[in-house]
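Up next, chain A:
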Amino acid sequence: MSFVFSRSMRTYCLIFLIGFGVTGCNKSNVNPQDKTQRTRKVSQRFIFITNGDDPYFDVLNAGLQAGAEKFALADKGLEVVMEKNNATAQGQIDRLRQLVTQADVAGVAISVIQAENVAIVEEMKRLTEKGVSVITVDGDINQKLFSDGRPYYIGTDNSIAGRLLGTAGRKVLESRGITEGGFIQFTGFTDNDNARARMNGCREAIGKNYSEVDRMADSFDHSRARDNVRSALVNHPDVKALVGIWAYNAPAIAEVVAERGIRDQVSIFTFDAAAQAIEHMANGNIDCMIVQNPFEMGVQTVRLLLAMQEGQDAVLTSMFPDYDQPGGDKFTTGLRLIIPDAWENDEDAPISKKDLESAVSAGTLEVLSLSVFREWLKKYGLSSS
Partner candidate 1 sequence: MNKLGEIAVAMKGITKQFPGVVALDCVTLQVRRGEVHAICGENGAGKSTLMKILSGVHQPDAGELEIAGQSVQFHSTRDAENAGVAIIHQELELVEELTVAANVFLGREPRTRFGLLNDAIARRKTEELLGLLEASISPGEMTGGLRVGDQQLVEIAKALSLHASIIVMDEPTSALTDAEAERLERTISTLRQQGCTILYISHKMDEVFRLADRITILRDGCHVCTIDKEGTTTSEVTGWMVGREITEHRFRSQQAIGTCLLEVENLCVASQDSRQSGQLHNVSFRVHAGEVLGIAGLMGAGRTEVLETIFGASPNQWQGRISLGGEPVSFTHPSDACKAGLVMVPEDRKRLGIFANLNVTENISICSLFHAMRNGLLSKQIEEDIVAEPIHQVGIKAPSLTANISELSGGNQQKCIISRWLLTKPRVLLLDDPTRGIDVGAKAELYELIETLCQNGLAVILTSSELPELLTLADRIIVMAEGRVTAEFPRDEADEKKIMAAATLA
Partner candidate 2 sequence: MKLWSSFPLHAVRKWWPSNNEWSLLVAIVLAIVFTAIVDTNHTYFFRPMESLRDIARNSAMLGIFSLGAAVVIIAGGIDLSSGSMIALSGTVCSVTMLSLAPTEMMAFKPVGSAVVLIAVLASLLTGFFVGTLHTWLITVVRLPPFIATLATLVGLRSFARAVCESSTAVLTPTKSALINVADPAFKVVRENVWFSVGTFLVLAFLTWLMLSRTVLGRHLKALGGNEQAARLAGIHTENVKWFAYCFGAMTAALAGLFYIANESVAAPVNQGRGHELNAIAAAVVGGCSLSGGVGTVQGTVLGAFFLRVVIDAVSKIIKTGADVYEGLIVGVVVVLAVTFAQGVNGLRQDRRFLPGALGLCTIPVLALLAGSLASMTTGAASGLATGFTAFIALVALRIWESRSHGKRVQVSISG
């Protein structure tokens, strides 16, 4: 048969040479940022799988790399990389499946996108069976349903975070003389564990005087985030407060409110400090923010994965002292409440440090004014948190 030399056959060969010639050069080059890793031959990897793509995770990545330096991963022939997911469950399932087939994966940290997704948990378990250390970071699985899904969780205690924001929000509303009314919460997915926990916590803490009118999801679509706010204002013109749950919801809310010119009619409380959100607060468009510490999450992730990899029981015990008790498998990173500079020393401000004494003394919360927070960011070369 002469097909061996047929034209189409030859061109298929060409297809692959071209296609993979381009990418084949890229064998061990992982990420232009990680140039430090190239000096030593890398034999194993820690992988961080996000739920979607957001600057929040860039901060977390900065923490991962800082942790890599701090704990000298390179000397141990390890490196840590972040893989950004495409905001679907299937994406995380596929990624986990790929990692199962790869021999150089030592540990996996994942911010789970859907807390009750059985397939994701099963893939995590498969990885664990292969001897890979698997933990959840920032987004957990539903512990009641899947108690053996993962040994540890690092991240914010989102229920507490939600409650803190709810408390702060209530104080702001009360100080403005609004004793009752509706509020609306905005997030990416309503089935995501951290989103749900925050929203429920906020609703609990804000109290019975205020009713939660709606929870609006935008599937990580930033333009839909804005459209949701617009629809909310149209459908519920007398809403008193808007709550942003994920990092990009804050600027969305602030912009639309500014666009409508109704800043004086609504109070705005948000999570996370996206770069634009910080600007908005400086301009007075956001009342207060609860900020997580993704940088710290990154550092602790590396520490934990290394400890699991090398069996450093001492580290494990110090990170999880109450492991046997409920909630003892969670390592919570700190929270901060950021308030505008104007409120710092003002006695009549809606919130002052005194109001949240108990939380502050427990170490779960730091209350910072905006400028102090900005300095902290600069210190670590970050633009958001």
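If you want to know what made the cut, all candidates are chains of the complex that A comes from, given by their letters.
Methods note: a residue touches a chain if its C-beta (ideal position, glycine included) is under 8 Å from a C-beta of that chain, and two chains touch if they have at least 3 such contacts; residues count from 1.
Note that this is a predicted model, so its numbers are computed, not measured.
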Of all the listed options 1 or 2, chain A is touched in this complex by number 2
Seen from chain A, its contact residues with candidate 2 in the complex are 3, 6-9, 11-16, 18-20, 22-31, 45, 47, 81, 83-84, 86-90, 93, 97-98, 100-104, 114, 116-120, 122, 145, 189-191, 217, 219
